[in-house]
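In this view, the complex is presented without one of its protein chains, the others remaining in place.
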Amino acid sequence: MLYKRKWPLLLFIVPGLLFMFVFLYIPFVENIKNSFFDMTAIIEMPGTKWKFIGLENYKKLFVDQDVKTAIFNSMKMMVLTVVFEVGIAFVLAVMVSQIKKLQQVFRTVYFFPVVISATAIGLLFKLFYNYDGGMLNQILEHFGKDAINWLSPELAFIMVCIPTLWSYIGFYFVILLTGLSDISDDIYEAASIDGCGHFKQVFHITLPLMKPVFFTCVTLALTGALKVFDLPWVMVPNGAPQGVTHFLGTYMYQVTFGLSNFDYGSTLAFLIVILGIVISRLVGLFTKEKEEGR
Amino acid sequence: MKKKFLSLLLVGVMSTSLLAGCGSSKTNEASNTGDTNEGQVATTEDTSKKNPVTIKTVSMFGGTDPNAVVYEAVNEEFAKEYDYITIEDNSQSSDEDWKASVAADFAVGNEPDVIQFFTDATANTILATDKFVTLDEIRAEYPEYAQDTMDSALDAVTNPDGVKRAVPTTGYWEGLYCNKDLFDKYGVALPTDWDSFVTAINAFKENGIIPIACSLNNVPHYWVEYLMLYASGSENYTSVPDKAPAEWVKGLETFKTLRDMGAFPEDTDTVDDAYIGQLFRDKKAAMQLDGSWFAGGVTDTENTVVIAFPGIEEQKAEAGAMVGGISSGFYITKKAWEDPDKRDAAVKFVEAHTCKSAVQRYWEAGGAISKAAVQVDAIDGMTNLAYSALEYTNAATSINAPTDSRLGQEPYAIITSNIVKISTGAVSVEDVLNEALSLYAQRNE
Partner (left out) sequence: MVTKRNKKIKPSRVIIYTVLILWAITTIFPFVWVIINSFKPSSEVLTSSFSLPKAFSGDNYITAFSRLNVLNAYKNSLLISCSVTAGVMVLSALMSFGLTRYQFKGKKMIQSLIIASLMFPVFSTIIPVFRMIVSWGLLNKNIAVILPQIAGNLSFATVVVTGFMQNVPIEMEEAAYMEGANVFQVFGRIIVPLCKPSLSTVAIFSFLWSYNDLFVQNIMIRDNTKFPISTLLQQISSLYGTDFGLMAASVAIIIIPVVIVYIFLQKNIVKGLTAGAIKG
């Protein structure tokens, strides 16, 4: 009854929608338009006309080696975030839920890296990895070993993934831990009486009951992985070394602001959004199916 | 995130500078500045009656650029001298997103009244908006405008369309910085040609010293310029062909030769330019190719010298060919020119920065080693570094503007962003050059 009269609705949803339209959807459409022109600056200069270049940029997408690397790396990152971020977070959450002492301390401490800006973490790890006098090489030196180039083409991708994954584990940890504490103790008690061991309990009780929480985590992890930007950009700008660490976000940034190729940058931005929507759709479908099948 | 860029006059390196005694006569200079400015418009006596006016100014003298100190000091003196003029200044070291925002300002009519900016192809985007007053127009009203500036300097900052608009302060050069003490320690001679250069590289390599401090990922620009210049000779280097010339290709292929010799640091693919400068200053690297602005950050000015680029195999350039020039200056926009109060204030502002005394200060702040746009007075107590720079520049057989001043930003970035891959042989130099040149052709049809 209260919500029969619809006019207040306008006041509730229009301001928010307006923001989204102006700052997300209009730019999205503008990017599509821009991708068909040879932009010489961010704005069309008075007295000049941008040349219409049709599908040039899209053709380039298919032959550009760096785009392939970027897509491939971003996909790899998605898999890694799901497996390691959510995985490690789950293991830690199960462990913390088993103990009483220090629980609060662990909760606080594990969340630290989430609180701190990715830029600061990036700079920090740069100091760790630095070839000349970096922390890791200082350790090696201490043990009389030769310095290692931690960001060599072979190692760079892993070295970039470590802080990226590590820094957000706390985020999923907190979500999963609360999910775990929502599971009633009675179920575990009953299982114990039936002779179900601790380890088995995790697989037979905890995991199935946690399904919805897991799907939330997976969705957030996947979209998060697609948006990865600050950390790799601070540590290994321009896909260094030798273009092996391009991610979609960092490559788009390099093309746009490093190479001033605004139109190709717009094309990449369009690609990123489309990929994001496709992936979240896929996850959505998967989730629905599972939930219905329950 | 911000990319440092070679062709800028001004990317300051570190805050220390080797200048001596700049600003010792500040008060004098301020009054001098006043005199030079006031000549033609008889307004000195009644400045108080002037309408209050605010001018918006933008320059690339920001950050740790040694010029920034002088720029701010001149502005302060200017504000004292003309109390009816308020300066709203917004200066910053130039980088890619800054250039994009300046361009955007011009596009939407938000341009400043005075701007110190590039005069080469980098300025093309902004020049297209036709928002600057030409030097001739200004001189028609103010005949003594830029009277201290040498004609050769004004010629040097002619825009690519052949019109003069800007008034410069100082220029720059690029050269090979060497840690002379390292050369002496290992008994290596300063390189004078390709062979002695290779000998030096190998000698340092054997002794565990990095031969060349350079970040191929971050700032390979100086090497791009010199390798191309020496492979092709001044004339070929300074022309823009349709297709990649064999000489340019050969020049850039030298990156691979050098890399394979182990001339660059182990982490050249990832390290930042700032770290590179530190390697050189810490005597962990023997040589570094850099611009005149790098001299300001050199701490050991007694054992560091600048020499001419040694050369490459079968070079076409004459020994002593140099990359450098003057490529930026102060412009006045039409927006300011069309407002009578602002016009006068803008002209005074530019004169305050480009008159002899101001340029002398800029020149000294930069270590008294660059090329000044006015006749500067020599200073006493030159360091070894400054002395070697003077010798180097005096012996230069030709002065060539770098490639980006002809190609423009976007085509040039295609080349520099591919240097790492060129050095490993992952891409073909010819393809990269052709891509850059065809974009240039498309833009300049």
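Just so it is clear, A and B label the chains in written order, and each chain counts residues from 1 on its own.
Simple rule for what comes next: a residue touches a chain if its C-beta (ideal position, glycine included) is under 8 Å from a C-beta of that chain, and two chains touch if they have at least 3 such contacts.
Just so it is clear, the structure is predicted and the values come from calculations on it, not from any experiment.
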- Query: Where the complex has a chain not shown, which of A:112, A:203 or A:286 is the residue touching it?
  - Reply: A:112
- Determine which one of A:86, A:180 or A:240 touches the chain that has been left out. A:180
- Sort through A:22, A:55 or A:207 and give me the one touching the missing partner chain. A:22
- In terms of residues, what is the contact footprint of the unshown chain on chain B? 1-2, 4, 12, 62-64, 90, 92, 97-98, 100-101, 104-105, 107-108, 110, 272, 274-275, 277-278
- Item | Interface with the unshown chain - residue positions in chain A | 1-3, 5-6, 8-9, 11-13, 15-17, 19-20, 22-28, 30-31, 34, 42-43, 92, 95-100, 102-103, 105-121, 123-124, 127, 133, 135, 138, 166, 170, 174-175, 177-183, 185, 188-189, 192, 198, 212-213, 216, 220, 223, 226-227, 229-230, 249, 252-253, 256, 262, 265-266, 269-270, 272-273, 276-277, 279-280, 284
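Just so it is clear, only the chains that are shown with their structure count from here on.
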- Quick one: which bits of chain A touch chain B in the complex? Just the residue numbers, please. 38, 40-48, 51, 130-132, 149, 151-153, 156, 233-234, 236-238, 240-243, 253-254, 257-261
- Any idea which chain B residues touch chain A in the complex? 1, 3, 96-97, 99-101, 103-104, 106-108, 125-126, 128-130, 217-218, 265-267, 269-271, 275, 279, 284, 409-410, 413-414, 417, 420-421, 424, 426, 442-443
